[in-house]
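If you scroll down you'll find the structure; I have some questions about it.
What you see is the complex with one protein chain gone and the rest in place.
Now for subunit A:
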Amino acid sequence: MEAVANKYLRVLVTGASGFIGRKLSFALAEMGYDVIAFCRDIKHPFLINHRNIQFVKGDVLDPVSLERAMEGCYQVYHTAAMAKMWCKNEQDFYNVNVTGTRNVLDCALKLGVERVVHTSTCGVWGPTLNLPVSENDPRAVGFPISYERTKYLAELEVKEFVKKGLEVVIVNPSRVYGDGPITDSNTVSKMVTGYINGTWHFIPGDGKAIANYAFVDDVVDGHIAAMQNGRNGERYILGGTDVSFNGFFNTLKQLTGKQRILYRIPVSIIKAYSLLESVKSRLFNAAPFFLPEFADRLKYNQQYSSNKAIAELNYRITPFTVGLEKTINHFKPD
């Protein structure tokens, strides 16, 4: 039924080759939407082919290419972002995340797009001081991490456009994991494949730091639900399960049946090492393995509550063991 109902409805997905964007494009195509998959490289290996997906080359920093792609689209999912830990050119974070978002929203307003879903991040709240963070909570610490700072500024852009009359719903995924390509912005896949291959050897600190892991399929469903049922101008945390590093690797051990020796490395040593890495990246402009602002974060928990999305968007959380098993199966050689 749904496939018929959505047929010929044209939607744009920016960041279509990204971890969330590629699966979102596929899910929308399966539902019968006519998907314009917007990306810088239409031959990108991460793109998923589907008869309802049309790849369109463009860049969120090029308004002309945006306008061409968005023409005739009645909804827009803006998932494109600079989500890396480090960029050769620091200004890229601002350009892609803030100016890029402004360009997308500007174009959507101009072309009369019915609704936009903007993909933000739980990083706009950052660490948890005590209880899991929910949407109305303030940010408790500063913004030393460029990704978090620019994604926060992007949300302010969204607020401006909502005032101008554009309908936008913001979704804030936590640490997204699942089957999909291993990229710079996807630390979980790195840990999983590293564990399977026996190349991952450490647990940060005492391993008790908790983070919130959201399964990619849940996050994709949450995007579509936010488009359908989200309230204009509101934010929705799309999270998952709170798991400590110890819990994470224990689950991996059980699911893979592989016993690996993992060394607990004190945060102070990680910090010292990250300072060296930071100097290295500054002197040689080479990608660092780890940065001090991320080392500091290892001291905190990052727990987020998805209750608002569960109540208003019927958001569902896949149990962590189920999601992780699917991820492991994806990486296992057949």
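Following the convention adopted for this analysis, a residue touches a chain if its C-beta (ideal position, glycine included) is under 8 Å from a C-beta of that chain, and two chains touch if they have at least 3 such contacts; residues count from 1.
By definition in this document, contacts and distances are computed from a predicted model.
Visitor: Name the omitted chain as UniProt records it, choosing among "ABC transporter permease", "Short-chain dehydrogenase", "proton-translocating NAD(P)(+) transhydrogenase" or "DNA-binding protein".
Guide: "Short-chain dehydrogenase"
Visitor: Consider the whole complex, including the chain that is not shown, and state which of A:106, A:137 or A:325 touches that chain.
Guide: Only one listed residue reaches the unshown chain, and that is A:137.
Visitor: Using the definition of touch stated at the top, determine which of A:23, A:102, A:115 or A:149 touches the missing chain.
Guide: Selected residue, touching the omitted chain: A:149.
Visitor: Of the residues in subunit A, which ones touch the absent chain?
Guide: On the subunit A side, contact with the omitted chain comes from 90, 94, 129-131, 136-138, 140-144, 146, 149, 152-153, 156.
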